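Only a part of the assembly is drawn; its chains keep their places, and the rest are absent.
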Amino acid sequence: MLVVMQEGASEVQTEAVIKRLVDMGFTVHRSTGVRHTVLGGVGPLDDFDPATLEVLEGVKECHRIVSPYKLASRHFRPGGTIIQIGRVTIGDSHVVSMAGPCSIENEEQIDRSAEIVAQGGGQVIRGGAFKPRSSPYSFQGLGEEGLRMMRKAADRHGLLVVSEVMDHLQIPVLEEYADILQVGARNMQNFNLLRELGKARKPVLLKRGIAATIEELLLSAEYIMSGGNYEVILCERGIRTFETSTRNTMDIAAVPVLKRLTHLPVVADPSHGTGKRDYVLPMARAAVAAGADGLLVEVHPDPDRAWSDGAQTLTPQQFCDLMGQVRAVAGAVGRTA
Amino acid sequence: MLVVMQEGASEVQTEAVIKRLVDMGFTVHRSTGVRHTVLGGVGPLDDFDPATLEVLEGVKECHRIVSPYKLASRHFRPGGTIIQIGRVTIGDSHVVSMAGPCSIENEEQIDRSAEIVAQGGGQVIRGGAFKPRSSPYSFQGLGEEGLRMMRKAADRHGLLVVSEVMDHLQIPVLEEYADILQVGARNMQNFNLLRELGKARKPVLLKRGIAATIEELLLSAEYIMSGGNYEVILCERGIRTFETSTRNTMDIAAVPVLKRLTHLPVVADPSHGTGKRDYVLPMARAAVAAGADGLLVEVHPDPDRAWSDGAQTLTPQQFCDLMGQVRAVAGAVGRTA
């Protein structure tokens, strides 16, 4: 904790701040400069909110110098985390491809989707059974019945399953049918859900919220990890900005930033990142070129008739093209896909 | 639904779009212009995502012309909603004041807080028993025990109680102790929670998410209302922008915009809106001047020692000043406070 006193702060003010720091358990080191006095505090509270000190009389600003997350930091596991699920590894030199429809609609649709994913060379099928929809009047998902269909389709085509969990009560059913439990962007700070996922026996795919900073994403990963589940995969899927020509603004730089700050695998979702089918392919290439460990994309046998998110869903042919091009870019950066 | 075809779109493309609209149940009206053909579709699907049509060949853009919310729209109840809880009314000419600490800490703290709120002229005490905290290592709230303490303090000082519900499983306990159930910004799109609140027997205070548009806030209100609970109070509490001199950027214009779009009462939270104690007072005045029906502010007997959010929490004296000044501004705009 670094506290910078205002120019002209009185000795009484400085002493009062030192006393507060000591009361909070900090060891304080003072250095008096020409214009500013700076107090350095070493203490037990890493999650301390600097704003608490900034309101004290005579304080100019306050900086936290220890990251508020520990288990998620690169420092904790410098070599990086590789997650192994069956034959699939996430976080090594192979770029993993997870694909499938936005929603599971029926047996035939999900089976055909699994076939497309497998033929294209993907390893994981995605599909929503519990759907967070911004309108109460929209289709809300098939629930457990949908998961059963997807598991069957995945097994027939040799794929893993990833699917979204919207509520901690759904964890058991997801654990039964899926290999990876996905936390959607809107639930990135649903702390009850995160805490329960810390006890889950399956890896978690954690999507970045549309207004979440990279630090907040890592704090949410820390929630899960602090419960004992260290298998967290982070996902960049676009943030909300003023630009409206894409549904979100995909923060591709989050990929190298995260690779530096954390040991966890990082994947990218260009479908939600752009919201438009035609931009998915170039953004998938960009994410892999920037160092992503995997992709999450939406594909559907007939996307123009998909029950949700059709605009950002690839046709089978587009998915096949994407996989070919991603493979070429992966090769150019020394990886496989 | 309005679909604008691209300049030079072929007849085949236009016909294909018309066919799609008809398949979806729309009645289509075509008007062919010098440069663009425009298709107007009237149909049963108000929550239809325009992007679904924008990916079709030859389509330039697509606009939804019916608001995706109905029960929440001003049109539904032009005179406005007034919520009556005991002797307190929310949404009429009196500006309601809800105040109290960020977290309930102990019996004495919450009783003293209730006393401060009542003496200042507030009607409702706020205080968190279940705390959403971005770090897993932070204080998470006293739970039901805290709610019991706050109810007792409120009753002793003649106040109503508002407190946050983080999870639908907590609804029953909140209903037992609180008069108003608060949905925090991070849960504004926790649709499972919203759906269950639609069945609750108490009014809901719904906070705007930090990256939520006004339309999304109204859609979340619609979720609750579509379940049968029409007593929803909306709360502006700051959005996330590039500016860092305040914790959030308080979108004061959301107050008059909401008053125009919806019949629901609108309150403002300048504590979370600014994150700094010194800015709470001017922003409380501003919110009331802009037409807010109430305020939600943080006050604590000794904010520098509060367990959470101390930086944005008023001292008893500051709260008293705030109430006096808010009363003056309310008078200037023809209301009481």
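Should a chain be cited, it is by its letter among A and B, assigned in written order, with residues numbered from 1 in that chain.
Heads up, the rule we're going with is that a contact is a pair of C-beta atoms (placed from the backbone, for glycine too) under 8 Å apart; a residue touches a chain by one contact, two chains touch by 3 or more.
Nothing here was measured: the structure is a model prediction, and the numbers come from that model.
The complex is a homo-oligomer: every protein chain shares one sequence, and counting across the whole structure file gives 4 copies, of which 2 are shown.
Simple rule for what comes next: only the chains that are shown with their structure count from here on.
By the touch criterion given at the top, residues 20, 46-47, 49, 51-52, 54-56, 68-69, 132-138, 166-169, 186-187, 189-192, 194-195, 209-211, 216, 219-220, 222-223, 226-227, 240, 247, 275-278, 303-304, 308-312 of subunit B touch subunit A in their complex.
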